[in-house]
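Following this message is one structure expressed as structure tokens.
For this view, one protein chain was removed and the others were kept in their places.
Right after this comes chain A.
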Amino acid sequence: MSAPAMSMDTGEAVPTRGRIARAVRMQSRIGFAMLAGVLVYLAYAWFAFDVSGLIASARPERAALLATDAVAHKVHVEKSLRFGDVVIAVEGERTATYKTPPEWVDIDGERVRVDMGDGYTALIEGRTVVLDAPDYGRIRVTATKDGVETELPSGEQPDWLRATDAKFDARPSLAQRVQVSRAKIEVHRYFLGWENFFFPFDSPLAALSFGEVTDLVFDDRRLNPEISNATLVFRSFWENPDWQHGNVFVALLETLLMAVLGTFTAAFVGLPLAFLAARNFTPSGALRFFVRRVFDFLRGIDMLIWSLIFIRAFGLGPLTGALAIAFTDTGSLGKLFSEALENIDRKQVEGVNATGASKLQTYRFGVIPQILPIFVSQGLYYLESNTRSATVIGALGAGGIGLMLVETMRTSRDWENTLYIIILTILLVIAMDNLSGLLRRRLIQGKPD
């Protein structure tokens, strides 16, 4: 959009110095008054939102926890005191249990020695765990019949440690954790990275390097006699139960589908209606008034409300989202197009008319070329912003990646999954942003004329 040119009042008398100074003073006074008003309003908002209460009750440790969990995975070494067995599993999930212990866990009969990294070690022996913390000392915790008994070294007790009669919980750093209750002893060690991102833990592919997997794809000997190795690799990845790449991909497509369908429908329904709402194409004032109120109605009932109504009627899914977008944007695009139609240059239309063109030809050569750039560029702008909207109304229940995102956040267990979906969502939005920008430039500015 171009800035309005400054008007030059050449006809007026030349203003005096004093008048200019007064005008400038007046303007800066208005500016200060507005600034003061804004500050007063913000002060009111501070109390209305109870910001001080919020700061007091904020839990910044949750942010650290979330950040750690989003980029790292933990491995549980868990000893059940009821059955006496030791299980080592990624995130404590039964599908991701180590068959042979990793090299940082040393099992020797009843003694289990866990190297927790950074010099911390935990030694589990019977119902007792001995935790060696390099900056504190040796902590001895024993699980009894009705609780836990903790022996701490002398000196001040660090704040990463909480010991009661029922539970012992120590987290010396974000990367290590020991928990003891009367039922079990749990030692967690964190490792950087997303575990099992490509293949599930129990798949024969999980332990292989990238090169080995590539070799396998081109190897004729089949790992699974039923299907080719390439299919096996793809399926293991696509149907990975932790990361659900297949489902995530489908959800992304659903979101994109909502945005594309919604925008296209709105553009193609809005255009003919826009002719009915434009003063220079529809002489009937009553009809114009009616069509404009329809546009206002469609826009005024928010996308949020449309999608809630459509969910009731059509259930969850991309159709609901697409219709919600289409209804709202028919109102917005229709209004924009009708304004563009009212602003067209009459000369071009008259010129085409003067050559004896039919009504249809007049539209084709006199009107359409003038509004086509606006039609295309506004349509693309809306497509881009609707990709974002589609994730949001998806979260309300229309489905797609938005719903998936909210669900992983609600369970707030595997933040790495949430982060994965966030990254993909942002990549989708950026991709649509760039695509629509590229098309806009090619179609509107790149025209050789």
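The definition used in the following text is that a contact is a pair of C-beta atoms (placed from the backbone, for glycine too) under 8 Å apart; a residue touches a chain by one contact, two chains touch by 3 or more; residues count from 1.
Note that in this section contacts and distances are computed from a predicted model.
Visitor: What name does the UniProt record list for the absent chain among "Peptide/nickel transport system substrate-binding protein", "Deferrochelatase", "Zn-dependent protease" or "Phosphonate ABC transporter, permease protein PhnE"?
Guide: Result for the unshown chain: "Phosphonate ABC transporter, permease protein PhnE".
Visitor: If I consider the whole complex, including the chain that's not displayed, which of A:14, A:42 or A:286 touches that chain?
Guide: Going through A:14, A:42 or A:286 one by one, A:42 is the residue touching the chain not shown.
Visitor: Given the contact definition stated above, which residue among A:178, A:232 or A:303 touches the chain not shown here?
Guide: Only one listed residue reaches the unshown chain, and that is A:303.
Visitor: Residue by residue, what part of chain A touches the chain that was omitted?
Guide: With respect to the unshown chain, the touching residues of chain A are 1-6, 38, 41-42, 45, 48-51, 54, 57-60, 62-63, 66, 254, 257-258, 260-261, 264-265, 268, 296, 299-305, 308-310, 312-320, 322, 339, 343, 388, 391-393, 395-396, 399, 402, 405-406, 409, 412, 422, 425-426, 429-430, 433.
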